[in-house]
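Pasting a structure below so you can have a look.
Other chains of the complex are left out, but the ones given are in their true place.
Every chain is named by a letter (A, B and C) in the order it is written, and numbering of its residues begins at 1.
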Amino acid sequence: MSSPERSAPETRADDVLEIEDAILDLDREKRCGFSEVIYGQSKTAEAILKIALAQCQYGIDVFATRVDAQKAQFVLPEIKRVCADAYYNAVARTLRAPCGSVSTRENRGKIAILTAGTSDLPVAEEARETALWTGADAILIQDVGVAGPQRLRAKLPLIEDADVVVVVAGMEGALPSVVGGYVSAPIIAVPTSVGYGASFQGLAALLGMLNSCASNVTVVNIDAGFKAGYVAGLIAKRVRDAVARAKEL
Amino acid sequence: MSSPERSAPETRADDVLEIEDAILDLDREKRCGFSEVIYGQSKTAEAILKIALAQCQYGIDVFATRVDAQKAQFVLPEIKRVCADAYYNAVARTLRAPCGSVSTRENRGKIAILTAGTSDLPVAEEARETALWTGADAILIQDVGVAGPQRLRAKLPLIEDADVVVVVAGMEGALPSVVGGYVSAPIIAVPTSVGYGASFQGLAALLGMLNSCASNVTVVNIDAGFKAGYVAGLIAKRVRDAVARAKEL
Amino acid sequence: MSSPERSAPETRADDVLEIEDAILDLDREKRCGFSEVIYGQSKTAEAILKIALAQCQYGIDVFATRVDAQKAQFVLPEIKRVCADAYYNAVARTLRAPCGSVSTRENRGKIAILTAGTSDLPVAEEARETALWTGADAILIQDVGVAGPQRLRAKLPLIEDADVVVVVAGMEGALPSVVGGYVSAPIIAVPTSVGYGASFQGLAALLGMLNSCASNVTVVNIDAGFKAGYVAGLIAKRVRDAVARAKEL
């Protein structure tokens, strides 16, 4: 929105722009806190590119999730032409093009993202990329599953420092409960489909997290790294906005 | 435990005090942000009373959930002897005795609690009582289910004003998604067991909320009004603590 | 079966014709309102072609669903020889050859087909093609999911005009409830397998729709675009037949 020479496309009523098949929600940042994210799973590389370019044109910070390597190979070079800092995170399967004025989003709000095991990394990385895109600080603490309790305790100082904690775990999904016993920040638990047999593709972890005896745990969908990072970012934003308002007074 | 002078009881290593069968976690407020809550479901009236009195003695703000009317009838009069402001919310089935120094918790952080239908009220009331106990402002907005869209829209100004929104809904559990399309605050969705047939005691609402297409929705267990109110309170506390620190500087 | 003179084939008792493995139900239109549809999923391209040609021969309007591109490539050119207007809808995966006297079916009954997201399009297209085949008018309104409420409201005039509304949605399947709050037409909800994790291949959307708090919502199987289009077409046909009878009087 900040680039004046991008005023070409006509705006429609209530700021919704239809790009052939997709509809661009230009007003979303004002309404929802952050601009629209491209869910790449069900879109062709061409569609992703088209939306991303349109967002760039309007000064929106582009962020796409569930973009497989093949699509990224097609989209990234094209995006880089208009946004040199664009990059693809192959583990997270996210693509980001910081076309927007990110400078106003730096260094405020701290999010700790934990994984129980190395297999949970892709989901955690998606959460981390999303959290970074929301403007928050995000650190990743890996492999602190409950079977090795000393590992978690060694990292506690880092975790206690966070405004929000995202805990990513598969199998029995016990880590959020354990972390919840140590820290007072809100915890967003992300069950993953890591496991086999009676894990039922993440169902065991999901049920475990929903039944957590720790009071500070809320849950998102299985493998929903994006949503965890998004809500964590929202909370961090709440904190920094409130502080900003307080300082203005 | 019956000693009237509050400072009497010896403290044990790591501040855990065993009261016959139950263990009192005195250090919890420091570690977890809030003091311990009494889960009344599986406790006798006598056990609830004993813990409550011990908490009062240590200046802890007593809060008990899932206390049925019969237990309350036994416990409340006794608690009122040491804490005149104690009260029982029969809809929420909560009992509260503000023995602690509640003055430091007032007027900071705003939580909106919505219900889809009137049957969701007990869960919403539990969330509201919990949120109040955490020191936050909490307003209740009833009966704004998706089948009457104009009702929700009429209340939007109240909702948009909140730091966190708790949405309580049974049946198909669609309300959090719809609210998520309107507001930018984090939403904590509480599925309820309201419904019949294929609602499977709240499973349908739970699955619906976990799959919400709105990015700002996290979920707690079915009928878990307490947890929703608790996490909402935590987020509100984060905001006010950050503001307090900012103002100190 | 290839005989050019249409009246040739002998008719069997109760108008059932066995074509090698398949049985052709010639009397179905009279009994069921519409002629028989070819379910392509479990049939070879050869079998589809054979039935389609036989139907053409009897003046039946051919309609085949779940026909993948490879089968279509084999069948379509052959069908076009006897029915030049035959076409394949690659998104809907349907093949249609309007051999029948479609002229008597035009312009009566209006069906609105909505999708929550772009991934729901194939199911919606199947519904639309089916509805058209039943002789109804059918319009497609895309991407009006609940996370962007202003999108749906912008399209309401189009939707309110319909005799029946088909709502296609995956994930939490909340859209039918929301639409049900706005319009008075019967709504046929189609859950789709769009989603991941706790969507359980459409189960979450299915349960959500079955528990819809809107009174005007009935549900069909997951991804059952055909059935939704078919029932919508039946209702539209009821209306136009009643009107026709009324006008005759």
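Criterion: a contact is a pair of C-beta atoms (placed from the backbone, for glycine too) under 8 Å apart; a residue touches a chain by one contact, two chains touch by 3 or more.
All figures in this text were calculated on a predicted structure; none of them were measured in a lab.
Shown here are 3 copies; how many are in the complete complex?
The whole assembly in this structure file has 8 copies of the sequence.
Here, only the chains that are shown with their structure count from here on.
Is it true that over half of the residue numbers where chain A touches chain C are used by both copies, so same, or is it different?
Interface between chain A and chain C is built from largely different residues.
For chain B versus chain C, what separation do you get between their C-alpha means, in angstrom?
So the centroids are 48 Å from each other.
Can you give the whole-Å distance between the Cα centres of chain A and chain B?
Each chain's C-alpha centroid was found; their separation is 27 Å.
So the centre of each chain is just the mean of its C-alpha atoms; given that, what is the distance between chain A and chain C in Å?
The mean C-alpha positions of chain A and chain C differ by 39 Å.
At least two other chains touched by the same residue of chain C: list those residues.
In chain C, residues 117, 148, 197-199 touch at least two other chains, as defined above.
Quick check on the complex: what are the chain A residues that touch chain C?
Answer in residue numbers: 13-14, 16, 21-23, 25, 41-43, 191, 193, 201-203, 206, 221-224.
Using the touch definition from the top, list the residues of chain C that touch chain B in their complex.
By the definition above, chain C touches chain B via 116-117, 145-149, 171-174, 177-178, 180-182, 195, 197-200, 203-205, 207-215.
Which stretch or stretches of chain A touch chain B in the complex?
31-34, 37, 163, 182-186, 188, 206, 210-211, 215-222, 226-228, 230-231, 234-235, 238-240, 242-243, 246-247
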